[in-house]
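Left out: one protein chain. Kept in place: all the others.
Let's turn to subunit A:
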Amino acid sequence: MGLPGLGALLLLLLLAAPCPGQRAGDSVFQPSFIHMSGPRVNSFFLGNSSGVTFSVILSPGDEETGKLQVANCSGSKTAGDWNLDVTPGMNTSKVTVSLTRNLELCLPNATDCCPSPLCVLETLQVLACRGSVRLAQLLIQAEIFANSSFAGNVSENATIIPNQAFQPLGSCPCNLTAGACDVRCCCDLECTPDLKQLFNGSCFTGVFGGDVNPPFDQLCSSQSMEYTPEWFPFLCVQSSLDNTPFLGYFYHGSISAPKVPAFTIPLQTSPGRLFTGYRQGDPIITEENEYFTIPQQSLAGQCVGNAPVAYLQDFDVKCLTSLESYKEGLPHHVRINTGTADFIQQNVTYRTVTDRGKFITESENLHPAEVLCQNVTFAEHYTFICKDKNIEQVNVTVFLGSLCDGEILTQRFTVEFLSLKSTNGEELPENTGYQVGKPVRAANINASDPLGTLNIWQPAGRGLCASATYTPVLFGVDFYSGCILEVGINEDCSLLRGNVTEKLNSLIQATHIGKRDNSSYSDPDDWVQIIRLDPFNSDTNVSTGNLKGFCPDIPANLNIHIMFAEVGAVQGIPQQQILAVQISYSTVLWQFQCGLSCGNSLSFLPITASVQFIKVPAQPPVRKTRYHRIYVEFDCNQNDVCLQQLFYPLTRFYTGEPYSQCLAKGLLLAFLVLLAVIMSNPWFSKLWNR
């Protein structure tokens, strides 16, 4: 080795040796500069922390140059309001700097708080020293604002801008400087009385000085001596200075803001407290003062989940849902307000759905084993038992079942309000006649069980008679429906006739129909007997013999004619009663329809039933002769120039003005005409000249 070897070794040593001021391990704060905006901040000291002392120093910094003073290692862990905490670790130590003063915004004359919103603006240095050697330094710039908390209510009051027609928006036009007193402006509220006294004699006058409503000449209290006429104060105007002729609009008596429409969504009002009971149409309230909700139909057939229920409004809705969009409704343990600030529990009965196919429609074909299923509510039936204005009891029947992914469920929700007989003595006079839409009463008078039914078919699915259900006949509504009967080619005709007749007769399980809605079973006068015109009896007349696939005279169409009339009125509501009911059959010829070859396939025979309501006049109408029917002189519906309308404006036919006014105007005209006639008479002119 010689000089180059020594030089290489030195180079190596130099390279290996750490830089001046840095020891092996390279201790550093990470991060080394923090801009602090909260009361606590953390940093990490990387490096061996054994024997290292940490200190925090408040560095005010040089005012002129802004440079920081170089700190020495003589600080401590506390400086002013600042605290330093060190959590030592293996190679890293956590360093926490925290502020210990109160950050509340000051009230006047209070201590230990922040006098201004910018509470702390300081610079800190955190030093890590070993002995008196500085290892690392952390620079913290603290800019901390005072804590502000919002206390108080949010006011929904909007600033009402007065209508400019009555109140100028700037009521003091000379108040130009904000926060300071404007000289010579006597309406400026920022001027103290002492200041005002200085320029009191030379205030701005007129509108610019704030006098936006100068007293006008016609005012009774007007002191102006300029243009007062001699008759003043005769016909002077007595009014307050709120209403002057300088304003453009009529003064309603209040200063109202102009109602300019805009997109403002008004406040939501929560349901009010109930102390006096429910009236019809009021929403039902729960214990927590919220609406009692059940899914209902809204919009264009879509269902909304939580819709309030109205008192005494029954409904029956079907909502579609699937597993993704399924949501549970209101839980059943919620108690309901009865109307008298008392709460009752719902009486819930849980059942499992037996016929799942009625509710579910499958939309996708999935492997049934691997699919996700959940136990959901299939139907809920609510019955509210109410008395007067209170709810006595709530009975709920919940049907549960499992819904799987990919299926569409038809949920059904029904609500029914039943009322107990109230002990209130008042009995409203009953409307005993039928009302349109109510079911027709039917009975078997001479049977043990008098209850009867009058139905027609409600077809379902494919429309076969085997799967059809019944729906009751409603008063005043003409019905027509039917179902399809499957008939084989070898069907015996008389058997077929019997089958069809039996099916049609199953619709009418009654012998009498009630005249009124409240017909009682004990009074035979309340019922009319059903007149049956039985189908043509085919036993006596076998016309076609034994032709296969061909049957004449099948009574496949049932016609029910119900005759009703208006008999009197109760409280202005006309009473409608059924006078007679007739059932007749019309026959069809059934022929087996088949193509080229008739196998053992089935043919279809449609069986129909129709109900027709015929209004009969209560009294027979007056017979009109043919002459009267053609001669329409007095019939204003068929004749534009009927004689009753000869003096049209003076008759009741004219509805453009009240009749009394028309009569008065007509009399005025008649008076004028009479005056004209009298004055044109020569006798009058003689009288006048005398």
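Please note the rule applied: a contact is a pair of C-beta atoms (placed from the backbone, for glycine too) under 8 Å apart; a residue touches a chain by one contact, two chains touch by 3 or more; residues count from 1.
Everything that follows uses one rule, which is that contacts and distances are computed from a predicted model.
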item	value
Hidden chain of the complex, named as in its UniProt record, picked from "COMM domain-containing protein 1", "Large ribosomal subunit protein mL43", "Transmembrane protein 231" or "dolichyl-diphosphooligosaccharide--protein glycotransferase"	"Transmembrane protein 231"
From A:Val70, A:Ala300 or A:Val622, residue that would touch the chain that is not displayed	A:Ala300
Contact with the hidden chain (one of A:Phe263, A:Tyr627 or A:Trp688)	A:Phe263
Among A:Gln137, A:Thr321, A:Asn337 or A:Asn499, residue touching the chain not depicted	A:Thr321
Subunit A residues that touch the omitted chain in the full complex	261-269, 271, 283, 291, 296-300, 302-308, 310, 313, 315, 319-322, 325, 408, 640-641, 645-646, 648-649, 654-657, 661-662, 665, 669
